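Excluded from the complex is one protein chain; the other protein chains are retained at their positions.
== subunit A ==
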Amino acid sequence: MSGRKIFNTIISVIAAVVVLASAYMGLTKPYLARSAGGSGWSNNNSVTQIKRRGYIRIGVYGDLPPYGWVNSQGKRVGFDLRLARELAKELGVKPRFTQLNGNNRVDALNSNKVDMVLANFTKTPERAEVVDFAHPYMKVSTGVVSPKSHPITSEKQLRGKQLILLKGSTGENYFANRPGIKLLRFDSETQQFNAMKNKRGAALADDNSYLYAWIKKNPQYVVGIRSIGPHQFIAPAVKKGNKSLLKWTNKQINRLTAEGFFKKDYQIELKPYFGKGIVPSDILLK
């Protein structure tokens, strides 16, 4: 046999092994990576109907720790997931999760793939036209991070200095109209944080919820300005016109806020990821 033939035979044997192993895993342990389940088409996903069918379909993130992600045991966890399970428990039904990404959250609701989206969904006027947002459970705004040695604690200090920003972020929108600040824009999170580490600017502005997590890994920096510009709110969303579920969700958010559920959720899911000095009221509503 020629060398190439031996190589091809070995490759084919490995291929067979990989296919058989994946088939074995796929057939015996499908719960490790379960795909989105479907259900018959029905436009009526009212609370009564969800209760009757015995499960609620919730769209979540699978790759955004600590809000919605999957741990190494294959279990969906995070701040949003704890809320999702709590809501399902209150309804007396099982939650069925569908993993969404930033671009298909609206379509998943409108095409009736999910009953509710709990995926770090920021309420904006444009989105509110096409889906119904319930009461918010989290707030985010732009924060400014700077080195501990030269902390920036007010917008005044930024005058005449370079500020690092992410293109298309809320922070960019805000600072574009402020006088006297030189903006340095980047395409990705990784790029902008690298620029900060390389001292390309005096400070960096981004969503404060990301900055709180970033300073945990980079303790030589501090979020000098925790909140600047308009607040934005993160809320559960339901399909446009699903009044029954919207009303029920609003009631639950009010109840959970009053009972301190979100504070508990914060302590368990978010606190380990956030840097020192961040308190629940930086991100929760009350």
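Please note the rule applied: contacts are C-beta pairs under 8 Å (C-beta built on N, C-alpha and C of every residue); 3 or more make two chains touch, one makes a residue touch a chain; residues count from 1.
We take it that contacts and distances are computed from a predicted model.
Visitor: The hidden chain: which UniProt name fits, "Copper resistance system multicopper oxidase", "Amino acid ABC transporter permease", "Phosphoribosylformylglycinamidine synthase subunit PurQ" or "histidine kinase"?
Guide: For the chain missing from the view, the UniProt record says "Amino acid ABC transporter permease".
Visitor: Can you say which of A:25, A:130, A:176 or A:279 touches the chain missing from this structure?
Guide: Going through A:25, A:130, A:176 or A:279 one by one, A:25 is the residue touching the chain not shown.
Visitor: Out of A:104, A:122 or A:157, point to the residue that touches the absent chain in the complete complex.
Guide: A:104
Visitor: Tell me, which residues in subunit A touch the chain that this view leaves out?
Guide: Within subunit A, the residues touching the omitted chain are 8, 11-12, 14-15, 18-19, 21-27, 29-30, 32-41, 62-65, 69-74, 98-101, 104, 107-108, 110-113, 217.
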